[in-house]
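Removed: one protein chain of the complex. Kept in place: all other protein chains.
The block that comes next holds chain A.
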Amino acid sequence: MMSELIDVQSISLKAADMVEEGRVHKSLYSDPDIFTEELDKVFQNTWVFVGHESEVAEAGSFKTAYIGQHPVILSRDRKKNTHVLLNRCRHRGATVCEGRKGKTKAFTCPYHGWGYALDGSLRAVPKPEEYEGVIDKSELPLESLRHESYQGLVFATFKDDIEPLEDFLGGAKKWIDLFVKQGGGYPLKVLGEHRFNFPGNWKIQLENTTDAYHFPIVHKSFVSSLDDATQDIFDFLDGDGFVEDLGHGHSVMVMIPQLVDLEEDLDQPIPARFEELAQALRDEGQDEEQVKRLVRAAHGTGFNLNLFPNVSCSMAFFRVLRPVSVGLTEIQHVALGGEGAPAPFNRKRMRLHEHFQGPMGFGTPDDGEAWERVQKGSIAGKDGWILVNRGLGHLHTSEDGNVAGAVCSETGMRGAYQQYKKMMAAEEK
């Protein structure tokens, strides 16, 4: 089917050639050989988001995650150091940890009982006498991946010689610093998550987080469920928002400029939809200054920060994608609040999350419908292109010296695809 497009000798170079400045070839969504190359050249060659430190807050905490198709464990050991470990017993390959998250003293393989400490070291092997002179336990820990964190966001990589995480994030760091302010003065904390999948390619989701153009169309029924003042806030396509290419495939899409810095404009009146929260906070004894700070933080930020390749700091939550197969993608919508913040604040954050996000929210099912249609429709025809050229004629340079376009431009998608192109064109080592 794809033979006229794919040179068997250099599939990846062909995939790279399928990305032009303002369009990408539709087969990037559906060719299984390209997908296999992506797992290798993209997901095993960059920093991939695996979780937030608050998810493993205590000694003995763990959560499971994936880097591409590799199951991994994010753990915190007794000395409170974090680790990212391959979830594969060194004996016969079984996973040593199941479930989304939890607390444990050790990871024990269910098959033959090999026991690993939270730092991955192999501690115990049942009936060890048959291994005398055969194995050295110190040489068989769970394989550990290089990982680094920024503002509590933990990224791991298979590429040991990759640049430091902070260099990779580059211009995105400024936006992460702004994003974490929505703890309302408390450290950002994961409150829970929604999980769903859609029958489509991962890049369709990657594009969507930097796509403001779809919002008033796809999310009309969500906007209709809001009060008039909030509807005005979400009517942002004609506003002063923008999309900025931050380099390395990252971009920021500012939809609501007045909600970029949640620690500014704290003297604004409390909107009607937050009055109940404000009163609950006052009833708890919070002073008016703190009430206003928490109410403003409860909004979430007015921007989506898209971090290539698998996470977005999306207004008020983390959107994490995982490529399962060329035509199936799993997504987590991770709800955020403040560690130690007043209960009414975190409750409001969770209710707002439930309103739009997740597979039963008022927004996500409509996104899912559009993405599913993209995957289905893009198959049509032997040849064809996906357009990402919106706003190419109206670019400007941002305050930070980056390429930027209007809020509903496709500047962020182009940035992500240029990073994709660069990685897919890289020679095998």
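To be clear about the criterion, a residue touches a chain if its C-beta (ideal position, glycine included) is under 8 Å from a C-beta of that chain, and two chains touch if they have at least 3 such contacts; residues count from 1.
Criterion: contacts and distances are computed from a predicted model.
Student: Can you pick, from "Raffinose/stachyose/melibiose transport system permease protein", "Aromatic-ring-hydroxylating dioxygenase subunit beta", "Biopolymer transporter ExbD" or "proton-translocating NAD(P)(+) transhydrogenase", the UniProt protein name of the chain not displayed?
Tutor: Options "Raffinose/stachyose/melibiose transport system permease protein", "Aromatic-ring-hydroxylating dioxygenase subunit beta", "Biopolymer transporter ExbD" or "proton-translocating NAD(P)(+) transhydrogenase" narrow down to "Aromatic-ring-hydroxylating dioxygenase subunit beta" for the missing chain.
Student: Return the single residue from A:K105, A:K159 or A:K376 that touches the missing chain.
Tutor: Final answer for the missing-chain contact: A:K376.
Student: Among the options A:K80, A:K103, A:K159 or A:R195, which residue touches the chain absent from this view?
Tutor: The single option touching the absent chain is A:R195.
Student: For chain A, which positions touch the chain that isn't shown here?
Tutor: 191-198, 218, 220-222, 224-225, 330, 335, 343, 346-347, 350-351, 353-355, 358-360, 362, 364-370, 372, 376
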